[in-house]
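I have placed the structure first, in the form of structure tokens, so that the comments after it can refer back to it.
Here the complex is missing one protein chain, while the rest keep their positions.
Which chain is which? They are A, B and C, in the order written, and residues in each are numbered from 1.
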Amino acid sequence: MSATRECNTLTELGARFKATRRRTLALCEPLTPEDMMVQSCPEASPAKWHLAHTAWFFESFILREFLPGYRLYNKDFSWLFNSYYQSFAAFPEKRLRASFSRPGSDEILRYRQHVDQGIERLLDRLQNEEPSHEALQRIELGVNHEEQHQELLLTDILHAFFTNPLRPAYRPCASRMSDPERALCLPSGLEFETWERTDQEAAQPCSASSIGIIPTFRFHKFPGGLCEAGHSGPGFRFDNERSRHRVWLDPYQVATRLVTCAEFAAFMADGGYRRPELWLSPGWDAVQANGWRAPLYWTESSDAWSIFTLRGELPLASLENIPVSHVSYFEADAYARWAGRRLPTEFEWEAASQAQPVAGNLLDSGRLLPAPGTEVLQSQDPTESSESPNQFFGDCWEWTASAYLPYPGFKPLPGSLGEYNGKFMSGQMVLRGGSCITPAAHIRASYRNFFPPETRWQFSGIRLAS
Amino acid sequence: MSATRECNTLTELGARFKATRRRTLALCEPLTPEDMMVQSCPEASPAKWHLAHTAWFFESFILREFLPGYRLYNKDFSWLFNSYYQSFAAFPEKRLRASFSRPGSDEILRYRQHVDQGIERLLDRLQNEEPSHEALQRIELGVNHEEQHQELLLTDILHAFFTNPLRPAYRPCASRMSDPERALCLPSGLEFETWERTDQEAAQPCSASSIGIIPTFRFHKFPGGLCEAGHSGPGFRFDNERSRHRVWLDPYQVATRLVTCAEFAAFMADGGYRRPELWLSPGWDAVQANGWRAPLYWTESSDAWSIFTLRGELPLASLENIPVSHVSYFEADAYARWAGRRLPTEFEWEAASQAQPVAGNLLDSGRLLPAPGTEVLQSQDPTESSESPNQFFGDCWEWTASAYLPYPGFKPLPGSLGEYNGKFMSGQMVLRGGSCITPAAHIRASYRNFFPPETRWQFSGIRLAS
Amino acid sequence: MSATRECNTLTELGARFKATRRRTLALCEPLTPEDMMVQSCPEASPAKWHLAHTAWFFESFILREFLPGYRLYNKDFSWLFNSYYQSFAAFPEKRLRASFSRPGSDEILRYRQHVDQGIERLLDRLQNEEPSHEALQRIELGVNHEEQHQELLLTDILHAFFTNPLRPAYRPCASRMSDPERALCLPSGLEFETWERTDQEAAQPCSASSIGIIPTFRFHKFPGGLCEAGHSGPGFRFDNERSRHRVWLDPYQVATRLVTCAEFAAFMADGGYRRPELWLSPGWDAVQANGWRAPLYWTESSDAWSIFTLRGELPLASLENIPVSHVSYFEADAYARWAGRRLPTEFEWEAASQAQPVAGNLLDSGRLLPAPGTEVLQSQDPTESSESPNQFFGDCWEWTASAYLPYPGFKPLPGSLGEYNGKFMSGQMVLRGGSCITPAAHIRASYRNFFPPETRWQFSGIRLAS
Partner (left out) sequence: MSATRECNTLTELGARFKATRRRTLALCEPLTPEDMMVQSCPEASPAKWHLAHTAWFFESFILREFLPGYRLYNKDFSWLFNSYYQSFAAFPEKRLRASFSRPGSDEILRYRQHVDQGIERLLDRLQNEEPSHEALQRIELGVNHEEQHQELLLTDILHAFFTNPLRPAYRPCASRMSDPERALCLPSGLEFETWERTDQEAAQPCSASSIGIIPTFRFHKFPGGLCEAGHSGPGFRFDNERSRHRVWLDPYQVATRLVTCAEFAAFMADGGYRRPELWLSPGWDAVQANGWRAPLYWTESSDAWSIFTLRGELPLASLENIPVSHVSYFEADAYARWAGRRLPTEFEWEAASQAQPVAGNLLDSGRLLPAPGTEVLQSQDPTESSESPNQFFGDCWEWTASAYLPYPGFKPLPGSLGEYNGKFMSGQMVLRGGSCITPAAHIRASYRNFFPPETRWQFSGIRLAS
């Protein structure tokens, strides 16, 4: 990494650091200290832990090594907020994170301030005294690490609020938290706006008659051939995006948009969850074991479905045109088989997306929900199309047909940071493209996200290929 | 229940109600809202849930039925804070209680106030307009119910703080919470005092040489014969203490005090946890499955044991003379077998204790720890003694050899309250006598507590018999 | 045990030994070596293991100690066929018993012969040279031990055949195994006969209209008072039946017969398995966790129930009058609560049965099924009756309301045999009276059987009390 796209000067890196740290706090604005304690499923962590762990990362991997005279905020925090870096320090079992009522959220905020001051001192020092390429890279890594936890913080809170029988909304539609006293005392100036449903969205509900009909999609053809995959050029990337390498692709087609809630409801209505022939064997086992009959957060009452979102509980009828999310790889794969298609490989996806601008419905839009694709809102012939596919970035992470494995020439980062990505390259599937809660600065065409195939608590959706 | 000992007038009942409700809040004084969220084992509940559930009990079983025009604080709370009353309303799974970040602890306090005002209005009404024996009995039941949850709140917090790797102390020795801002805003006037170790306690450490020697106990002889067990006379009692009935007891002996930490350490040093012949079969399975090698809250580092308590982590060396607590029935039984003795039955215990005053180291002492028995602090010949046994009340609940089963003529309370006790009469063992955190007004000779035999998170200890 | 009822001379003991050993083989006559391998639930053992373990018992606790010059058949068998005697030798995990294809069943038979010859030599020696009271007692214990395993062998085979989707019958009604070649080569002369349904049994089906009506029972009154329980006098007894001691019983009533299948079906038809208020809390948990909706071995197809038995699959319609069996303690308790009654304690049961002859539908009848009580087959007024209760012995083990705990003065046998009974005195309930597959010589009024309350694979039924 000889130079970086976003942070080619120290000034830019400093600004990016500050903005990222501030946004983490802004995301917590609607949360009470009690909300920040909840850990409602094994995949999730309490919001407070995310606040602390991201500070821990800067302290452990940057300040301890690069800032002479840095004083640890609290020696115990070195192991208390370690997530999984075996070679760095012992760490508590993940399930215990909900027990960390002490330190309190106020102390965690002081910890973050302490670390912020340290990084600012270090940035000054790097500017004036002792430039260190490694230190800069680590700070940039820390920023990207924090952006990942911003997304996790929101998905974990969504699950926490869903588990609460009262189903509170993180940010209700067209409203703000009404009780400012209960919120953490945070800097004002939220970076994202309140979403209100537009006329356009409301105007095009899926007709009831569409349920039960196999939907039609338009597909864009790609020639394939000897392509390249993986990150190249300047700009930040994780170790798992390297090295850029050649892959051979046979000609393929990719759907021009994501599968919508209404289209997924048609799969359900056609017995999708009751037909083993549509499922991979461990997928069918998961359907049986977990009693799946709809995506996560869908609930049914008096024959009408509703979906629990960061905006609260909303009727499916008002969300039919938005991409379906919170489906597992198994559901995505079963849907594709039902539709007579398949999922794209991560290489097909990357080759298809490389010409597209990195833009879309990301965290910065403030919507906090997937948005209907342009095409869904227009009336068009559902035939094959030369039109470019869209929705590559934002809305939902897209499950690919590729297992998460090392690229040729993959080299983990040296030292403890080598545990960041490499040790998870088993049993997980790659997702691409970011979601409606991924920070815009965080995503790119070569970005590889990964989750076990039964995972549903992320904003994970479906794009078809063939 | 034609009349009651403690509450023979409405005025007394009102005073008892207020004092009990106030003490619950006082017990929460050292806790932050975040502390009150933690649920660290399946047996435990968050402190906040205890606050809400005890209000729910008064609202659901008293105000709804007996106070005309009572307005529910929040309709959802009717099921949200139901614990296990199947015939009253649905209820959330117990493990979800840690997800209830909303309602916040401030709202729970408002809920409690709302209920308190309701009960006060009802008491006025009962005084002036419409006496109802049933309403009075229910209020008294509600007070006793709340006292039970006071004890649970403390044991659950002890476990929560033990699970926190930083091991915070609920009330450190000879100190107060130093950061008043973080505490809930509560009425002042705590009813219990700060404990400081006395000279007497410190003066009599168990000598190191005592470890490894089977301890000696003095026993008091009881003639047995045709005795009576169960509650009689006026005064509150639970349905499970009735009806008073005759039991035949062969002559028996009961130790004059509880087993101490030092004596239990001798069992450990003699391989107690490694010798299957000392254990009941499911007890040995529990030792293997859980890796037990000491009572709960005992930890070893550099060959010295320490014990985590509500006063923080204390060295075993300073606690050797206090009764051992936080042992399961299986450990109590194995200890007794090792000592060549057995545990008393609940009937032997009740007959032996009937002549004793109901007094001891209970919650009202403010000690929050078991205390050494008088006898332990005196030098005496360890031979059989005509001296009365002591420590029957307070310090530790005493495991008995009796399964928790209905007495002859047992009649559960009518309606949903019938689920209070009766449905748990399977798979549990009876404990007697209360502990250092049982409210003094709550305990009596006929009181039957009960837990599954593998339970250790309560203050449960050992008295020998033969 | 200064003298014994059944075995007061060596000759009698020798005859009893031989008959018991022969009957074990006779019970295996319908089984192939492959049948004898099956272990279909954690409670069960393969039939072959029962054959071997009962030989092991005689070898380990008798021949090794009392027969000079005895040669072990195979040193490895000393631990291979140990069940749970921790102080005797290591033993394999119970779940591995289904892996013991070697030694084969033919070798197990040779092992039995070797042990038989040893015991016969020992009996000769005791007669002629060196009388040993302890040796005689141990042989008698071994015989009783083998009788217990005879019963287990049959209940384990019943479960094994139920698990086989083809549902083979152990001994079909009115028929013999048709393929003698596949059977073990056993001594001829079976001691039990083939059962054929009598006219009387067939003549009195429960009318369909009876389903849904709470049945009526007649009850016999007992005065109670200061009774005695436990074994006394000569004759064999297990250590858990001692010491005989006094118990006080309030006056009580006991039903004159067991609850029938038709009566239990009425409980089912009345929603018995769907009404939590009828169940103990852990019982309701078991209903939910296991999906119980009928006794074990009941299956429903096209709205008709059938019951799988040692005689094969039989329609409920033909079994309505026989006692219901294969219910757990929880189901027995829920039935009693539904019927407005309760289960008797073991002391009530023992006092009630003491006047009765030890006779009934036991293994020796060869029926292999519970039989209708006399009273059920006669038409009588269902009012309270001074008639003696019957069916105390045989048909079904009767769940009592008593937890399995030591009697006053209980002393386990010395040495490893002390593990026979005592270490299981936790978490189990007492059953009394034997079943249709208990050897007649094995049962007596003071006999205490015991199983965990969720157990259903034994012939366990219900007698009401109040």
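Everything below uses one rule, namely that contacts are C-beta pairs under 8 Å (C-beta built on N, C-alpha and C of every residue); 3 or more make two chains touch, one makes a residue touch a chain.
Just so it is clear, the model here is predicted, and its values are computed rather than measured.
Visitor: Please identify which of the visible chains the hidden chain touches across the whole complex.
Guide: A, C
Visitor: Can you tell me which of C:A160, C:A334, C:A351 or C:M425 touches the chain that was removed from the display?
Guide: C:A160
Visitor: Touching the absent chain in the whole complex: find that residue among C:F17, C:F58, C:Y85 or C:F100.
Guide: C:F100
Visitor: Out of A:I108, A:V247 or A:A371, which is the one that touches the chain we can't see?
Guide: A:V247
Visitor: Pick from A:G283, A:G373 or A:P389: which residue touches the chain that isn't shown?
Guide: Candidates A:G283, A:G373 or A:P389; residue touching the omitted chain: A:G283.
Visitor: Going by the touch rule given at the top, which residues of chain A touch the chain that is not shown?
Guide: Given the touch definition above, chain A has residues 84, 86-87, 226, 245-248, 250, 276-277, 279-284, 329-330, 333, 401-403, 405-406, 408-409, 418-419, 423-427, 453 touching the missing chain.
Visitor: Just the residue numbers, please: which parts of chain C touch the chain that's not shown?
Guide: Residue positions of chain C that touch the missing chain: 32-40, 48, 76, 79-80, 92, 96, 98-106, 160, 163-166, 168, 182.
Heads up, the rule we're going with is that only the chains that are shown with their structure count from here on.
Visitor: Is the structure still one piece when chain B is ignored, or which groups does it split into?
Guide: A | C, once chain B is excluded.
Visitor: Rounded to the nearest 5 degrees, what is the angle of the rotation that puts chain A onto chain C, matching CA atoms?
Guide: The two chains, chain A and chain C, differ by a rotation of 180 degrees.
Visitor: Averaging the CA atoms per chain, pick out the one whose centre lands closest to the mean of every protein CA shown.
Guide: Located nearest the centre of all protein C-alpha atoms is chain B.
Visitor: For the copies chain A and chain B, give the interface type as same if over half of its residue numbers appear on both sides, and as different if under half do.
Guide: same
Visitor: Taking each chain's centre as the mean of its C-alpha atoms, give the chain farthest from chain A.
Guide: Farthest from chain A by mean C-alpha position: C.
Visitor: So which stretches of chain B touch two or more other chains?
Guide: none
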